[in-house]
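For reference, the structure discussed in these notes is given below.
Here's a slice of the assembly, chains where they normally sit.
Chain lettering (A, B and C) follows the sequence in which the chains are written, and residue indices restart at 1 in each chain.
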Amino acid sequence: MSLTPEQQAEIDELRSSPTPTLRVVSDGIEKHLYKAIPVLDHGFVRVIDYMGDDAAICQAARVSYGKGTKSVQNDEGLIRYLMRHWHSTPFEMCEIKLHVKLPVFVARQWIRHRTANVNEYSARYSILDREFYIPAPEHINAQSVVNNQGRGEVLSPEQTAQVLEVLKADSARCYDNYQNMIDEDGIGLARELARMNLPANIYTQWYWKVDLHNLLHFLRLRADAHAQYEIRVYADAICQVVADWAPAAYKAFEDYRMGAVTMSAQMMVALRLMLKGEEVTAESTGMSAREWREFQDMIS
Amino acid sequence: MSLTPEQQAEIDELRSSPTPTLRVVSDGIEKHLYKAIPVLDHGFVRVIDYMGDDAAICQAARVSYGKGTKSVQNDEGLIRYLMRHWHSTPFEMCEIKLHVKLPVFVARQWIRHRTANVNEYSARYSILDREFYIPAPEHINAQSVVNNQGRGEVLSPEQTAQVLEVLKADSARCYDNYQNMIDEDGIGLARELARMNLPANIYTQWYWKVDLHNLLHFLRLRADAHAQYEIRVYADAICQVVADWAPAAYKAFEDYRMGAVTMSAQMMVALRLMLKGEEVTAESTGMSAREWREFQDMIS
Amino acid sequence: MSLTPEQQAEIDELRSSPTPTLRVVSDGIEKHLYKAIPVLDHGFVRVIDYMGDDAAICQAARVSYGKGTKSVQNDEGLIRYLMRHWHSTPFEMCEIKLHVKLPVFVARQWIRHRTANVNEYSARYSILDREFYIPAPEHINAQSVVNNQGRGEVLSPEQTAQVLEVLKADSARCYDNYQNMIDEDGIGLARELARMNLPANIYTQWYWKVDLHNLLHFLRLRADAHAQYEIRVYADAICQVVADWAPAAYKAFEDYRMGAVTMSAQMMVALRLMLKGEEVTAESTGMSAREWREFQDMIS
């Protein structure tokens, strides 16, 4: 992604004039404000606004008048406790607003997270830019043979070249025709109709606003190794932002969500026996072959 | 839209064997169950399940134990009262589950209604069918010159032919290439990648479940004359279903929502003066030129 | 409501040290931050944090990269247009966090607005203060004889005195017994049990965070003349805050929501005839007696 000089100038201007506020300020995220973190070939994530920080989580959890004095727990310990015990409402007290540029097929996955506010660029009203996601060769993979909805091996250089050629040619042709159809001096087709000719790798953009609890839920699913690469890179970019914004909450998230493992009742039975030195098998523990395999992966 | 003999046989089978239930049954919607109401060239709406009816709305509004006897209001009067006075929770007590087949660009608008449950056909896991929305000639219009996000005049026959040719050719080519790329005996590209080559007029399908209050809100916006034609026809099809399912609620919806008009404080001032026979102008009432025009449209 | 010197000192301290931020700052709401707006006898509303302002609404509506130049509409005109045409998502881009102290029976109504984030003082964990809402004599009314769920005439001085005596005595006795039961040197009853002895006029407090769209919806219902007085005064206090925070949005809200009137299809038919000078009746327009009465109220 490269910004035009105008865009860069605008960001510089927005960042040049701090204003005094009485609100809580998170220094960690201030340094991100308005800047574009590049994602994929033309995409980005920009922080536009935020509310709260680690302290705001604790404040809500304590809900005492002002700072409160009863609790001797320090903030970090409290945040870890809240995360570990699934107390979600204090994390909802922080909010972030992002400006995201992303391919339409990524946007279609992303929007499934319903507890967020969205304003998307309207292709009924405006003309979409000629910008398409064309994967880097190292991210063009075959269908996975073990996972029905994932990718497997990288393709051969010849196959990769074929794919790239197709994607580029079809994007270009579809966009040329789109442009042609909406040309006001030509056909003048309604934009709301013409857009249907555009493939799902075209870029769109939106403002996306979400509270920290729901953002972490999004990140748990989308920064996960099983998420599609093209949304995972957005989630990864947002993870960096959250780590700077609310470091204690992010650390607790890493420990109790991203890096955590949920074991079923049967797995816990097996585990307790194994810790006593006993032999266990899929059969003896009532796990299916698939569950057993997942269990083995967890503990090794 | 035409069903395959297998699909029709399946619908017939599902409809052939009623089962006794102790639940409330709405005869009006039972006749729709499983049948496909055709929409656009390949789309449809099918009712898969429902919960409640007009009586369930009243039951919730009364929340008495069982049928209650205190209220002398009849059900229809109560429903009209609830609708008129924005009591939304009783309408949430009815629920409907639809199976919808629709073009992706319509799905992208539809999904913005967040208070609903959705399971969409996964193009990461499965292969999309070769089915594209190609508008009928009479629905191919120019960009509106009065409304920035709508359609205006129908195009000339030559221009219409040009548009149709482009849409058909690009759809066909993109799909051929999609198929080629995912061919397991050929390139074998991951499905989650290949789908990005498909334009927004390809059909997808989903199960969509929503409560009646949120459904009526959806219908108010999407069955409206300003909604894009391609989503409006789905809303219109659902309107028929609701009219059969909960007739009193639907009638109240027509009277107090679809056919209703909201007048601003300024418009009400103007109106009261006009009813007294006084002359009013945009200036004297503090309306902008645009508001004044909208006001004139409302009352004429 | 009176603040303790400690509470006032804390507010003063919080307000004494502005910090520079690169975010959007709304001067209008900064002056409210942390201060307690008194409501009822012991309640208050305090603004703890906010995100966005009028400009943020427009920015989201335009979703262009940065400030955008295409739109010649000024911000106020755009906001009025959005409000008038029920475009709700741009208003969701502003967020506010309030600290509210309120009687439990008010909290029970308030919490029905689900699209908000809440952290309430926990009476399982902590001990509730001895603070009860005792209405001022001028707000002690008889059951309405025209509205099944409202208040009518003010009671006689003797009756008012009786009510006040009962409320005070029962509150005091219940709280004494509550205190007695949880006394760690006495019975030591679990707090989660003891709290059940407390009547609904006891005060609780919470942090409540909501976006501007949902806040306006709350205000439309709760600042309305038909809302119970005890929640309406909270809504009124919040209205002042919003008017200072996002003045254009608030003005549009007054004109198109609070001061607006929704007329049914039948009412519109009647109205158009009346404007032409024709006579209309309840019968001729198909309105019920009740609807007709409501219509007369609207236009007079």
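Everything that follows uses one rule, which is that a residue touches a chain if its C-beta (ideal position, glycine included) is under 8 Å from a C-beta of that chain, and two chains touch if they have at least 3 such contacts.
Note that this is a predicted model, so its numbers are computed, not measured.
Asker: Given 3 placed copies of the single sequence, how many copies form the entire complex?
Answerer: When the whole complex is considered, it contains 4 copies.
To be clear about the criterion, only the chains that are shown with their structure count from here on.
Asker: Please decide if copies chain A and chain B contact each other with the same set of residue positions, more than half shared, or with different positions, and reply same or different.
Answerer: same
Asker: Taking the mean of the CA coordinates per chain, how far is chain A from chain C in Å?
Answerer: 34
Asker: When the C-alpha atoms of chain B and chain C are each averaged to a single point, how far apart are the two points in Å?
Answerer: Measuring from centre to centre gives 32 Å for this pair.
Asker: Counting in whole Å, what is the centre-to-centre distance of chain A and chain B, each centre being its mean C-alpha position?
Answerer: Centre separation, chain A to chain B: 29 Å.
Asker: What are the residues of chain A that contact at least two other chains?
Answerer: 118, 122
Asker: Show me the residue ranges of chain C that touch chain B in the complex, using the header's touch definition.
Answerer: 77, 80-81, 84, 86, 89, 112, 221, 254-256, 258-268, 271-272, 274-275, 288, 290-291, 294, 298-300
Asker: Using the touch definition up top, name the residues of chain A that touch chain B in the complex.
Answerer: 103-105, 108, 111-112, 114-115, 118, 122, 124-125, 133, 135, 140-144, 148-152, 155, 159, 162-163, 166-167, 170, 173-174, 177, 180-182, 184, 187-193, 195-201, 228
Asker: Quick one: which bits of chain A touch chain C in the complex? Just the residue numbers, please.
Answerer: For this pair, the touching residues of chain A are 7, 10-11, 14-15, 17-25, 30, 33-34, 48-52, 56, 59-61, 63-67, 70, 89-90, 92-93, 95, 97, 99, 117-122, 126, 205-207, 209, 211.
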